[in-house]
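Let me begin by handing over the structure; questions about it come next.
A single protein chain has been omitted from the complex, and every remaining protein chain is retained in its original position.
Moving on to subunit A:
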Amino acid sequence: ILVKIFSYLAPSDRREASQTCRRWCEASRHTAFLANFWLVLHRQSFDVNIPPVRDLLHSFRHFPNVQLSEVDFERIGNFFTQFGPHIQRIVFQACEIQERDMVAILRCLPALRSLTISSCRDLFMCVRLFDDPAEREHLRAVLANVTELSLNHVQYLSDGILHRIVDIMPALRVLDLAGCHISFHQGLYRKFYTGDGKQPSESVLTFHYISQLIDERKESLRALDFSETLVDDNALEVLAGMSPTLRLERLDLNRCEQLSNRGLGSLITAHATHLQHLNLSKTYRLTDACLLQICRELTGLRVLKMRVCRALSNQGVRELGQLAALEVLDISYCKEVNGAGILEGIASKPNHTLRELRVQGLNLCEQSVIAIAENLSALHVLDLGYCFHAVSDLCVQFIIRNLAQLKELDLENCGNLSDEGLTGLGMLPKIERHEQQHTGARGAERENAQPNERPGEEEEAPPVHPPEPEPPQVVAPAPHIRISLRSRAEKEIVEDAERKKLLLEAMQRKDNLQSAQNDSATSFSGYYVGRLQQLTILNLTGCNGLTDVTLMCNFRIADLRQLSLARCQQISYDGIRAMVQGCPAVEHLDLSECHNISDRAVEQIVVHLRRLRTLSLRRCYQLTDFSLDHIACHGHRLRELDVRGCKHMCADPAMRLVNLPLLTTILAGRQDEISSGAFDTAFTAIPTPPPLPPAPRLTMRF
């Protein structure tokens, strides 16, 4: 029964529960729960004699998934002999590891299904990797179950190395070579493959060899990833030629700028029946023709990502309704697409299969967002970042009311949003009026009687208007002589005033949370964001119309794990204090540029958000060293801290935080220029992938 209860919990809650007693600990280690649990070591030293690895050796549990990023391997000892038999997925990312250790590790992983090696330079600089045939024989027996191989962003990968690695994995179904320097030009191939051309080259990675490889394995291969490479139309036509034996289900071609409709067209037609996942983000030369082809031919498509495909327009997007099985759609930043296209293409009728929709930066209109909220009831992820014209308080109310299963809501930089949208205070009449407009408009269309629309609407209005406890100046039941007394505009003005009054009262009673709760219960109010109980990620960056009232009015979301209130400059201590009480499971909090945050607020954060792992206080000018002391006292789980631009702090915050061994990433610096974008790359502790090499000089086209 414990297992059944635990199955309703999020993994982070299960982790906490497992520390209560032995029975609960055992229950939390049920195999079903471990499937997605990863052992993650970041910026640690892998040495069996020192923690953390030393402590992990004493563990009784299995680690089915292991991720090692920026780890240097000192002494692997018997860690992998002990835990290896149960490891199913392993990721090496920017690690310092030698061939000897890699071979030793791989030998211990008979249950391995997925191997990912991402930019481990040292490993691939020894040219003859896996050269010993006897060793390969042994490894091939061990790694018989590996179905996924990912060698992404490996600078020194060559045909020879690829050949030998693939040789030891007979059961491959997924091959990922994103970000590797593959050369696609025939000329280069001829230069390095002099002689009989049979031995795979040790100096270059060519598509010629890779295509041979794919050809050999075409019966078992199901997924390919050539993102961030120079793959071109000819290459795709080669791949198209390998079907029907090659049955691709998943194809990722992210940031492949060389591609155009021609190559994709042939590939799509060739794999039309089984392709389920297609990622074509940033292929700038794709046009509507290609999208139309996708919509017509790829009937089984479940995932479609075409982010920043600038050439797409409404014409293509309109046909998206044909993809009946679509679950994930990302058309962010396709600037030509606007609300009309979305309305027709996606949100024209109820759709219960679409689960993830990302439409960042599109020129939407309010109506289309409301249509999305009303028709796409199964949405788990909705990303409306930078749709600042479209996202209004009314839209957000509809989203909160209708999309009950939402797990991720992203409203970055939607400047029109205010407290009313997220708390629902005073929004009910506006919502109802919108719905009346809709039914009224539809009725008028049917009857085709335009002049009757206005008075007809007004007659409907009085019975529907909610009974108000407010003073009678709002609704005047007195007989009216002229129609304009109850005109729509006047009603709006009056309601606006009521709403502002409610908000003002809420703000003045900020120290009394209880009354804030009662406010939302009045019949004048709509829906507060706390109703989205499954929300785990909420991004409100740059919504600086929001004040503490939003956080204080029923902001209680038990599952919330990531919250961003960056650049919401009106947020202060009161709001933070309410938020940390209501959302205790927050693990990642971004309060950059919230200038009104004080040391006391930081104290509240670290004391109450016990699971906090990442905290950004960038450019919170009021903060002093007291904040650092609070963090040092309470921030036991913290791993990443950003205090750049905090002018009143000491020059070296790391000195005051030495007692937190988990805190491996501290970003500091009192002088912090305001430059957007730098934040993102600086904060991720991994170096960004190397830029694509310049286009080859050969101008011959084949």
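Quick notes on this one:
One rule holds for everything that comes next: a contact is a pair of C-beta atoms (placed from the backbone, for glycine too) under 8 Å apart; a residue touches a chain by one contact, two chains touch by 3 or more; residues count from 1.
Keep this in mind: contacts and distances are computed from a predicted model.
Only one chain is not pictured, and the protein name UniProt records for it, out of "S-phase kinase-associated protein 1", "CASP-like protein", "Golgin subfamily A member 7" or "Tubulin delta chain", is "S-phase kinase-associated protein 1".
In the complete assembly, the contact with the undisplayed chain comes from A:Gln67, out of A:Ser45, A:Gln67, A:Asn145 or A:Gln367. For the chain missing from the display, the contacting residue among A:Val40, A:Ala497 or A:Ala654 is A:Val40, taking the whole complex into account.
Note that of A:Gln82, A:Thr116, A:Asn234 or A:Gln436, the residue touching the chain absent from this view is A:Thr116.
Interface note: of A:Pro170, A:Gly300 or A:Pro584, the residue touching the hidden chain in the full complex is A:Pro584.
Those residues of subunit A that touch the chain absent from the view are 1, 4-13, 15-22, 24-25, 32, 36-42, 51-52, 55-56, 58-59, 61, 65, 67, 69, 89, 91, 93-94, 116, 118-119, 150, 152-153, 178, 380, 404-405, 412, 533-534, 537, 539, 541, 558-559, 562-564, 566, 583-585, 587-590, 610, 613-614, 616, 637, 640, 662, 679-680, 683-686, 689.
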